[in-house]
Each structure stands twice: as C-alpha cells, then as structure tokens.
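The complex appears here without one of its protein chains, the remainder shown in place.
Chain IDs A, B and C follow the sequence of writing; residue 1 opens each chain.
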Amino acid sequence: AQAAFSRIERRVKEAFPGVPVRWAYTSAIIRKKLARQGKQLDSTATALAKMMDEGFTHVAVQSLHTIGGEEYHDLVGTVRAFRMMPEGIDHLQVGYPLLGTEEDLMKVTEALLENLPPQRTRQDAVVLMGHGTPHPANAFYTALMYHLQRRDPNLYVATVEGAPGIDEVTDMLRRRGITTAYLIPFMSVAGDHARNDMAGDDEDSWKNVLARAGIDAKVVLKGTAEYDNIVDIWVDHLRTVLRRFEPPAN
Amino acid sequence: AQAAFSRIERRVKEAFPGVPVRWAYTSAIIRKKLARQGKQLDSTATALAKMMDEGFTHVAVQSLHTIGGEEYHDLVGTVRAFRMMPEGIDHLQVGYPLLGTEEDLMKVTEALLENLPPQRTRQDAVVLMGHGTPHPANAFYTALMYHLQRRDPNLYVATVEGAPGIDEVTDMLRRRGITTAYLIPFMSVAGDHARNDMAGDDEDSWKNVLARAGIDAKVVLKGTAEYDNIVDIWVDHLRTVLRRFEPPAN
Amino acid sequence: AQAAFSRIERRVKEAFPGVPVRWAYTSAIIRKKLARQGKQLDSTATALAKMMDEGFTHVAVQSLHTIGGEEYHDLVGTVRAFRMMPEGIDHLQVGYPLLGTEEDLMKVTEALLENLPPQRTRQDAVVLMGHGTPHPANAFYTALMYHLQRRDPNLYVATVEGAPGIDEVTDMLRRRGITTAYLIPFMSVAGDHARNDMAGDDEDSWKNVLARAGIDAKVVLKGTAEYDNIVDIWVDHLRTVLRRFEPPAN
Partner (left out) sequence: AQAAFSRIERRVKEAFPGVPVRWAYTSAIIRKKLARQGKQLDSTATALAKMMDEGFTHVAVQSLHTIGGEEYHDLVGTVRAFRMMPEGIDHLQVGYPLLGTEEDLMKVTEALLENLPPQRTRQDAVVLMGHGTPHPANAFYTALMYHLQRRDPNLYVATVEGAPGIDEVTDMLRRRGITTAYLIPFMSVAGDHARNDMAGDDEDSWKNVLARAGIDAKVVLKGTAEYDNIVDIWVDHLRTVLRRFEPPAN
C-alpha cells in the first residue's frame, strides 16, 4: 500500500506544487494495525482537527475511494460536521471518488483497457475484482461493466461483498465458453482481498472457483493506485475542488 | 399525475391502514403551477414543519424519486435539518427511491419486463426514457440497462438529461438492425418529457430521431407510478422505514 | 396580547417600510388555543418553511423574548436547522431578546424608570414580575435588579418560576419597612401570570403575599410590549440584523 500512496502523493505534489499534503486513514482497523507497528496515522477527524488548529482556511479532502459508498458518505458526513465547527476551516470540500460522474465511468473504462496485461488476447476474459457493498452505490460496478463490455464483451466486474458475485460471473464466463480469465483487482490497493479472496489457495478463492469451472485463472496483483492513468482521475477530482477555492478571474 | 398519485396513496393506505398520509412536493415549479390553479401544495419543509407542530413523533418520508440523485439528496438534507430541530420529530427517516439497493435493480427489471406491451416481439427494441442527471447516480440507468439486457438484449435505457442519450442508443439500435422500437417512460409520471421530448412532433423528439434512423417508434404514455408492481417497490421501502419504528419484539 | 402585537408590528413597519412582516408563535399551547378560536398561527418552523418556499433570500427573525432563556435558544436552534436546509434561505439570522447585551440592561433600566406610574413615590417599592426560568439566563433578572437599584433602591425584580421568588423579595421589602408596593409585569404581555399569579385572589397571589406582610399592593396590568420605549429596543435588535444584510458601502 505504501508504494501506491507514495505514487499518489508524488502525482498530487507535481500537479499542485506548494500545496501542503496530509494523509488521513478512514479505516480504524488499518490505523490500529499500523499503530502496533509504531506508525501513528490520523483519522479524517483528527487530521482535520489538527489542520483547523494550524489555521488552514482552505482544505480539499480528496477521497481515494473507488465508489461513493458508505465509507465515502461517512467522509462527507465528517466534513459536513467540520463545516459546523465554530472558528472552523472556512472552505472545506470533498472531491469525488474514482467513479464519480458519468464521465468518470468513461475515463476509468479507458484507463482499465490501457492497463490490461499485454499478453491477454480478446478470447481471454478479464474479471475485475471490486469490493462491493450493500450500499446503493454498488450499482456503479454494474454500470462500469456495461461500459467495459461495450468496448470488449469479455470484460467483467465481480465483487467480494456485493453483486454480482464471482459465482454469477463464473456462470457468465462458462456460458461464453471462456477457458482463460485474468483476475485483476479493481481496488486502490492489492491487499488482503486480492491476495486471499482472489488469489489465495482457499477452496472458495476466486482462482479456485474458476478452476472448478474449468477456467484457468491468471492473477494480477496490482491495485488501481499503482497506475498513473487511474491516479490522475483522482487528481482531476482534487483539481476540481481546488479550482472552486480560486477567486473568480476578472 | 393525479391518477398516479391516487394509486400510490391507495396502495400505501392498504399496506398501512390507520397511518396518516400526507403529500409533499419537492418541485417549486410544480407547486407554483398548481398554486395558479388554486391548489396549495406543501414543500417537504412545510409539510414536515406542520407535522412537527401537530406533534407527530414518528414520520417516514418516502421518496418517489426513481434514483438517488440530487433531488433525493436534497430531500435527505431537508430531513437531516429537521432532525436537528429543537422539540422536533423524534423519529424521522427517509425511504429509498425506486432504485435503491441492488435488489431493487432486480425487482425493477422484473416489473419492467412484466409491464412490456403484449404486442411487442423479441425483435422489437424497447427504449425506456429515464430523466438522467449530471449527478453520479446517473450510473443507475446504465446499471439497470445491464440487468435488462441480461434478460432480453433488445431492452435499452436512454435519458433526457444524462447518459446515455437517445443518439447513442439510436446508434446501438441501428447496429443491431432494429426496425421497430417501443418508447416507454421510465419516470413516475408520463408528463412533459414523455409527451414532448419523447413523443412530440419536434424534429428532435425521440420518436423523430428514431424515424430518421429508419426505426418505427411506438409510444407508450404511461408513467411507472401507474403500475402496481412498481408502486409496490416504493411501498416496500416505506415498509422498511416503518418497521424500524416498531419496538423490538421480546 | 393582540393590541401589543399590533403595536410591535406598527413600530416595525414604521422603522423598515416595505419589508414584509410575518408572525410566528413559539408556544404550542397558544397556537392550539387560538386554533380552537379559528385562528391558524404558524410556528417558527412553519413560518420559515413557507418563507423558504416563497423564495425569500434574507430573513431576520426577531425574538420577542425578554431574556435569552430556553425558548430563545430553541428559536436559535430552529434557525440553525433552517440554515442547513438544501436550497434554503441564504441569509437567516436571529435578533437578540430584550435583554441581550450589557447596553440593553442600561436601556431597559431607563425605559422601566420612565414607565413607572406617576403617582408612585420614592417611598413606595416597585416589584417587577419576571417569568423566571431554571435556565442560566435567569441571572439577567438579578443583573437588571442591580442596575435598577443603582438608580432607585426601592426597585425590585421577582420571578414566577426562577429566583428570586416573591417570598424572598417580600422579605427584602419588609426589612426596608416598605408599606406600599407597585406590582408591574416584566413580561411582554400582561397575561395569565399577571392577572392570576400576580393580581389574582388566590391565597398565594403576589398581591396577597404582600398583603399578609402588611404591604399594600397596587397592581399595574400592562405588559412591556405596550410601551414604545421597550418595543424600540426589540426594534433596534432587528435593525442590527437587517444592517448585516446590507451590502458593504464603498
């Protein structure tokens, strides 16, 4: 994860030289895990409270989420609460997650196509692994699949915790007579889900589910944040927020 | 519109006998239009303020929106503000729009299939007209199209103000050699958009756009709120909220 | 009460010609009582919701409370909630109650001195009847008494529901050898409290409490809102809010 975050930080600093960059981690589990390794990470609330104390007047909070699900909306809720703080940060806004607008669906589709492994042929399927969520925003995975398939009918999106699941997608692959499928994380970081749920040796890992359906799985262990063309979409959303902070030109 | 709303009110009263039902209209334009006809309609804020004054302790606000776009989020924001009122309504929650969860995408897909005109054959395309929005929630239209096409590849969703537009969908129809297409509103009410943008005689009405592409358009002027199987999905969302108001069983 | 409110409305319209004036009633009891008489009064929330619907962009809410107690803070809370409304009123602020700033304590002291009955001599005590409250703002009654006594040591403030009560003040009067005391409402309207708690025939009415202490009570049944010099202090607070709405002069 650290390499991916360093890449993001570098791209952000290149895009907005001189703008201070801070990191906040929304996941309490990650913060606790890293605290045990001696790394103190700030939650969004703590990071914003500190910036408020330091006297920042304009803060753009850039979500690095993939879709606008529950975590993203909690982030928006945290920012909304900070907007109510007495003597708070005057201008405080959140940038969209990766899949914000309709235009993002197009851009992400293009970026994902560019990032496909060169050895993959059009006969091979590609299954992107999304996180998935019971939140309505899960529909973004399906919408993305629609856009991908308009460009290449053998591209799929399955999710770990939402719909469609890997079983449903495996059915689709079987019906189309697919024999080889690339499994690629559609998450910012290729972490536990990628290494275990997708590529692990457990009976119900995606790799093994496909194997039992007679499909040879080729695993890619790289998160979306490791690709500049994806990172630049988040950076664009940040740019949109920062532009709103600029005084109107005369 | 009034017939559709009467149907909804009837279904709600059948489902929750004894529960008082009030109407609020989020659109200022509609409220002004009807005020000129002598009908005073309440905005959401006015309706909630009055119910607060009357001493209601539990209020479920059921959105009749199709997707969770800007209007739905404004409704949620209005309710959030009312939750902060001193001496306000103790329990106040909003029910999901038609396309809330992943399950709704399935249910709406089934309902739309059931509601197709009986004379339509599998060779005829169906183009559902959604409103469309620059809000991220526009992705729900694409997600719905994905689910519809898994059941029947000649079903499409196009939108008036978002993506995909009618030109893009017309291209798809042409490429598949479609010669007849049913145009059906995917809006609660078959109002101006249906009568004019879809079925009007303007050069760029959907009917005429299809005609110029050599596709014969058959128009259906019925909103989704005129079908019980759709209305019941909204009623289910209302039920979910009302259930949260019940004391836990022992 | 109606005469007092008409006076206030007249003074406000004279001070701010052309500015629309609406009334809201914070008391649910009063609203219900008048509803039974066929008069529909708006709560603050309903009045603000309607003004929001009508498209008002600047609304000054002038409290007619005497002190900044619980009711005033509820009013502020209601306005705070309306500030969060999506598509709400852009500029929405509350004016101070009668006793807002330190300067108000001085002004109210002067006004009360001017309004004393002409036949009252310096040997006669005056007991102003405040409402009183368990809210911290009850301290304003004591602060006012301090200012009054610096001008005239025979002026007192007692409260119905807070401190000091009439028994405590009666003790003070007795110790100073007072034989005659004027009882005057320090409430906007000379309503139930004035007619019954103060001037009623009940054994524990203030009049009778004083009588038992050998003090002859002379009752004045006029609320503060019936005096222009008091009303003008509220009007000044409204002016302060309206001035904040003006564009800065160049």
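Heads up, the rule we're going with is that a residue touches a chain if its C-beta (ideal position, glycine included) is under 8 Å from a C-beta of that chain, and two chains touch if they have at least 3 such contacts.
In this text, all values refer to a predicted model and were calculated from it rather than measured experimentally.
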{"item": "Contact list for the unshown chain, restricted to visible chains", "value": "A, C"}
{"item": "Touching residue (missing chain; options A:Arg80, A:Arg174, A:Arg195 or A:Lys218)", "value": "A:Arg80"}
{"item": "Contact with the hidden chain (one of C:Thr142, C:Asn208 or C:Thr240)", "value": "C:Thr142"}
{"item": "Residue among C:Thr101, C:Thr179 or C:Asn196 touching the omitted chain", "value": "C:Thr101"}
{"item": "Hidden partner interface residues of chain C, rising order", "value": "68, 96, 99-102, 105, 134, 136, 138-140, 142-143, 145-147, 162-163"}
{"item": "Positions on chain A where the hidden chain makes contact", "value": "28, 31, 43, 45-46, 48-50, 52-53, 55, 73-74, 77-78, 80-82, 84-88"}
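Please note the rule applied: only the chains that are shown with their structure count from here on.
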{"item": "Contact graph of the chains (line, ring, star, complete, other)", "value": "line"}
{"item": "Length of the line joining the C-alpha centres of chain A and chain B, rounded to whole Å", "value": "30"}
{"item": "Cα-centroid distance, chain B relative to chain C, in whole angstrom", "value": "50"}
{"item": "Centre distance in Å when chain A and chain C are each reduced to the mean of their C-alpha atoms", "value": "58"}
{"item": "Of all residues in chain C, the ones touching two or more other chains", "value": "none"}
